[in-house]
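Would you mind keeping the following structure in view while I ask a few things?
Every protein chain of the complex appears in place save one, which is left out.
Showing chain A:
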Amino acid sequence: MREHFLHALAELEGQIRDMGNRVSLAVRDALWSLERNEPIFARQIIANDNVIDELRYQIETNALSVITRQQPMARDLRVVSMFLELASELERIGDYAEGIAELVIRCIELPALEQPPQIKTMALKAQAMLRDALDALHERDPQAAERLEHSDDEIDGLYREVLAWTFATMRSQPDYVERAMYYLWIAHNLERIADRTINIGERTSFIATGIIDKHRLRKDEADKPQA
């Protein structure tokens, strides 16, 4: 029964999976270019971001078409409506990867300055969170949000350390103000990636259970870093 509908749902799921993979690669490459100060990769990420943006619009178009023509109900409706949200979350994560790539390119022109070690830790954690969130989405694992939240707390802590490092560096080594500032922005992008992965976890949990965890949404607001 409803073969066309199930086919359309599977196609949407495939597009989300494709978009997740592309975004995941963009983040990985951005971090790779950051680690090696490598502008070629960075330029590639910036060029590829168009593909991610395009996928987002395709997913939106297809999801709206499924809603209009198939009138999904219950879990199906949750899946389709959450795919709309997820396309937007993934697109933003892609933008953060692109942002990191742009900062890497800007840094190359500037006098060398060692990164604060927290950035590498943040990068590894954010990447792992994204992978976890995407796996959880495809497995419809309702526990992911909770798990991701723990990692996010750590990332927020690391971000605050980078912020302190930036202020200290700007004061003590004025020649490196720009580079220190760019490192802070990179850390900010990583922190935002982590936040977005939690959103993916929450949407997944809603797909699986039908319950919107308002408590967690409120907690998110309260925990937002002030910087």
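Assume a contact is a pair of C-beta atoms (placed from the backbone, for glycine too) under 8 Å apart; a residue touches a chain by one contact, two chains touch by 3 or more; residues count from 1.
One rule holds for everything that comes next: contacts and distances are computed from a predicted model.
The chain absent from the displayed complex carries the UniProt protein name "Phosphate ABC transporter, ATPase subunit", chosen from "SpoVR family protein", "Methyl-accepting chemotaxis protein", "Phosphate ABC transporter, ATPase subunit" or "histidine kinase". Note that of A:76, A:98 or A:132, the residue touching the chain absent from this view is A:76.
Checked against the full complex, the candidates A:40, A:112 or A:211 give a single residue touching the omitted chain, namely A:211. With the whole complex as reference, residues 1-2, 5, 71-78, 209-211 of chain A touch the missing chain.
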